[in-house]
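Omission of a single protein chain aside, the complex is shown with its protein chains in their original locations.
Our next item is chain A:
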Amino acid sequence: MSIDTRFRSAGSYRAPYHMENSDAAILRFPFPFPEDHYMYSMNIEPHVKAGAVDSLRRTFDVDEHYVVECREKARILSEDPGRCIVLPHMRAAEWDFVELAMGSLSEDYPDLFHLSRDGTRWRWINRPLNIDQHFVFGDAGTLPYAPFEFMARQMQGDFTLQDQRDNDLWMDGGMVTSQADWSLKFDLGMSFGQWHAPVPKAGEMGIFDRGLRFLLMLQHGRPVRRLNWTMTVNPRLDTSPENFTIWGRDRAGVTGDNARDLVHLRVELQALFRLPRSNAILFAVRCYLLPLRDIALVHKWRIRLHRVLRDLDPALSAYKGLDLYRAHAVHYLARFDNNEPTSKGIGPDQDALVRT
């Protein structure tokens, strides 16, 4: 495929919404449920270039929505520059991020991205976004934006930078434009325990204590990943508290008839990296949205999603903001569930979709 046909050029992540997924995009969706029941757990695994679906197999995943998503991100940043903040003591982490992002993107997608290095003189080519940038690594004055912002604008998903001190992690920087109802402005400067405070149950289950202890020991070159999920009405990336008045009311508009088109399963592929010169941790959150009608094209997934949503713990349902429309989603999916057993794991168990 050429660059021009690989990426969608049209689409809208705000009203009037318009977002479609190809069959390939559906089959590579990181469906987050390995079993028919969901509860929080220490679901951390090594972020290696392998996995049940294709979206897991690169350091940073680039898919058919890349160009449109980067455009949406630029628009959000122009409306609210406060979506990107990096505290001054995170300068070294910014360059770590630039090195990791450019290095791995050019290695994973040599036809799209290219990096050449001659000592500290670097050249970065991003073909889909038409960028050809010469700069001096370590000299922020040679880039059109601050280093972290320059690179995070060219990637799908959100990124936060955590400083490690006093045996804790502190969210001291980030670019956050496709979040599930939390805010960088609010969480900036907070510790691991503080920014997780709104989450029900996981604290008592010891997940945050273990998760933090694990991350404090995270080693360079051995990144890890986890999948997290929620649901969103309409294909909207920016479900931020700042813009709640725009998207919040959509949740009351879901009916038994429109749930298949309006309700989206929102999956976050979260990858965590130790950054070598700063000792900071990069938290990368890549967001995937799939409407129920597309999930219904995968036999195993539609049955499993029905069971997970039907039996979801009420505390999780309330925290994720699903209470207004979960019943409609369950009602739509129930028709597919004939009580047959499902296989373990997240893979779709089919190579092609049958569209009727």
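The rule is simple: a residue touches a chain if its C-beta (ideal position, glycine included) is under 8 Å from a C-beta of that chain, and two chains touch if they have at least 3 such contacts; residues count from 1.
As a working rule, contacts and distances are computed from a predicted model.
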From "Putative ABC transport system permease protein", "Oxidoreductase", "Ferredoxin" or "ATPase", the UniProt protein name for the chain not displayed is "Ferredoxin"
Out of A:61, A:94 or A:163, only one touches the absent chain, namely A:163
Out of A:49, A:220 or A:335, only one touches the absent chain, namely A:220
Specify the residue from the set A:21, A:104 or A:278 that touches the hidden chain.
-> A:278
Contact set of chain A toward the excluded chain (per top definition) = 89-90, 92, 96, 99, 119, 163-166, 213, 217, 219-222, 274, 276-279
